[in-house]
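Yeah, one chain of the complex is gone here, protein chain that is, but the others are all in their spots.
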Amino acid sequence: MSRLNRRRFLSTTALGAAALAAPAVLRAQGQPIKVGILQPTSGAMSYSGQQGRIGAQLALDEINAAGIKSLGGAKIEPVFGDAQSTPEGGNAEVEKMNGAGCAAVVGGYVSSICLAASQTAARYDLPYIVDVGVADSIVTRGLKNTFRFGPGFGVVAKTALDNLVALNDAAGKIAKTVMIIHEDSAFGSGLAKLLNTQLPEKGFQIIETIPHPTPTRDFNNVVTKIRAQNPDLVIPADYYNEYVLLARTMQQQKVRPKAIYSILGGAASSYKFVKEFPEAAAYIMDCNHWFDPKNPKALDLKKKVEAKGEFFTYEVYMNYSAVLLLADALERAASADRPKVIAAMETSTFSGHVMPYGPTKFVNGQNQGAAPVNTQVLDKDIQVIFPAKFASAKPVFPMPA
Amino acid sequence: MLSPILLIPAILNGLLTGAVYALVALGLTLIYGVLHIINFAHGALLTVAMFAAFFAYKLLGLDPYLAAIGLTPLFFCLGYALQRFVIGPAAHGEDRNILLITLGLAVVIENALLYAFRADTRTVNLPYGFSTIEVGPAFLSVPRVIGFCVVIAVAVALYLLMRFTDTGKAIRAVAKEKLGAELSGIDVAHIYAVTFGLGTACLAVAACLLLPTYYVNPHAGNAFVLIAFTIVVLGGMGSVAGALVGGLIIGVVESLCGLYLGESLGQIGIFVIFILVLLFRPTGLFGERA
Partner (left out) sequence: MKRTGIILAVVALLACVPLVTSSNVVLNFLVVALLIALVGQGWNVLGGYGGQYSFGHAAFFGTAAYTTGILQLHYGVNAWAGLVIGTAAGALVGAVTGALSFRSGLRGSYFALVTLAFAEVLRIIASVAPITGAGVGTLIKLDLRPEAFQFQSRVPFYWIILGFVAVSLLIAQRLEASRFGAYLVAIRENEAAANAAGIDVFRVKLGAMTLSAAITAAGGCFYAQYFLFLDAGIAYGPWISVEALLAPVIGGIGTVFGPLLGALVVKLLGEGTKLITGDVPGLDLVIYGCVLILVVAFAPRGIAGLMKRGRFWPAGRRHA
């Protein structure tokens, strides 16, 4: 075995060996730093992968204007990988990124891809920054290389519930009964499970929890059940297409609860949905990833993205922020050496992102300040209604009849 | 759960949904019944039709029901050409090869759409898209009711075509006994292509019926494939009446199972029926005894 170990060590890719053995001197001449951008750009999640890549590219354009100063203005060279919406695909791409000598990998999007890819990256001490994937298990495996910039669904559920209680109290406790509609894979099921324990604790009564597959062809029965049982609140947690179908069906069947309070609702805080179906979208609330509306950089980015004819979706600004976060780590590490990058990430206090998180602080790989915010669709636009610090409008609760 | 407030809408909705499933299955059952091929590309072809209907609306302003009039012959030709010039020749007559070719076609079509049109989900917001008719406790969506009527009409038309026209008789002859049909002078390759064309034309109609209430993206058609296969088996391979009745039954089953078991587990009803039919009456409701 020792013979193999030596061979493997010697014939590891040149960059990798150089990064491990030699100091940052090799990079000082402005040699580009490779960073893997992993997204599911084909397969079922292709839209999200596509949006994620847009965000990453925008960040790269911005960084490469001046390059990483502490490394002599070195530019970041992206190594794009298509995870093909499967863990095996993500895995294979990370292997390639490692082979190409990437200093880090950003992305993944789907929880199962993030799990597999970050694990593979861990073999090589390759820093892995999760863009969106919300499964709590991503950061509880004790992997030193894995960092998540955004919140996990534990935090999302807790924030959503705290905000719901505040909202309800402010309106005079008008909501009591709840129906949960969720997609049946990792994020929907995980969320529903948490809600089922936490909602009753806060005094809400869950009438029914309805899981559904992705894709679901028709929501008429689900909506009939909602109408029959008449809950005060409907809480959906879905991917985009199913959410839109559900909302449209509710509009069609004239089902109007006191509020549609989504948690990680796929379309609930999507400009695309609001633009295409304004009546169905009106007054829908969401507790989801959202940019900081008071940050001029965020608004600037929004303009840039919309000028390209794209929608400003969360995949865009979360990947944008994650790549900037990495660049900051590279800057402070003054090296593309993987252990140094990991160390820099661990001590990161980055605030140049566009999310309402405050400066980053990683504990066991999870950014502590990461949290979702509450939005509501008002006047054909999406406003932040909670927390007050980032709010741009007052909530309308209950929904007008 | 047995309250009529839930039951009646579930059954009615099931019938409406089942009608569209039936139309998709109609195309598949013809293709299976005659060519004896399991058409893996059926879902991808449905997706193409949905894109076509979408662009007919977006670029030409054509209402989907009107677009169907133009798209149906167009897709008939597409299906004809596909069978005549791609699938038929490449398969060398071997069943196994056709399976692989339709699989390859499915991959090509779906990803060509992804490449050309990206992954965005596209929808149309029609003025009557949200209209409903009240039938008892149920609010039935107008586009879906229209869809139901159109499906019945198409099924009847196809049935009459198969029963009374020369082409229909030729198709049935080839399905029953290919060698004999060939010997009596029927151009089998042409009949195969016509059948595939008819199957694809059904998809064009189905796409136009779905567009007002559903959505379009490169993967949209896949969701209907397995259900279509179930209906083909339930109704009897090659039977038009079987596809229609089977589709309606499956629609109602899906709806009721969803009601009692939840939407996720409810899907199991479809496959359990699938398995039971295969194990105990493989020829289906209207199929010919083997």
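By letter and in written order, the chains are A and B; residue numbering begins at 1 in each of them.
Just so it is clear, a residue touches a chain if its C-beta (ideal position, glycine included) is under 8 Å from a C-beta of that chain, and two chains touch if they have at least 3 such contacts.
Nothing here was measured: the structure is a model prediction, and the numbers come from that model.
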| item | value |
| --- | --- |
| Selected from B:Ala112, B:Leu160 or B:Ala189 as touching the chain missing from the view | B:Ala112 |
| Of A:Gln31, A:Ser70 or A:Ser185, the residue in touch with the unshown chain | A:Ser185 |
| From A:Ser112, A:Asn145 or A:Asn288, residue that would touch the chain that is not displayed | A:Ser112 |
| Hidden partner chain, touching residue among A:Ser46, A:Asn145, A:Asn163 or A:Asn367 | A:Ser46 |
| Hidden partner chain, residues of subunit B it touches | 32, 36, 38, 86, 89-101, 103-115, 118-119, 178-179, 218, 226, 229-230, 233, 262, 264-265, 267-268, 271-272, 274-275, 278-280, 282 |
| Interface with the undisplayed chain - residues on subunit A | 4, 7-8, 11-12, 41-42, 46, 49-50, 80-82, 86-88, 91-92, 95-96, 98-99, 112, 115-116, 119-120, 123-124, 135, 137, 141-143, 183-190, 193, 211, 213 |
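In the analysis below, only the chains that are shown with their structure count from here on.
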| item | value |
| --- | --- |
| Distance between chain centroids, defined by C-alpha means - subunit A, subunit B (Å) | 37 |
| In the complex with subunit B, residue positions of subunit A that touch it | 41-44, 46-47, 49-50, 184, 210-213, 215-218, 220-222, 224-225, 228, 240-241, 244-245, 248, 251-254, 272, 276-277, 279 |
| Residue numbers on subunit B that touch subunit A, as the complex places them | 3, 5-6, 9-10, 13, 17, 111, 114, 118-121, 123, 125, 129-130, 132, 138-139, 141, 213-215, 217-220, 222-224, 255, 258-259, 262-265, 267 |
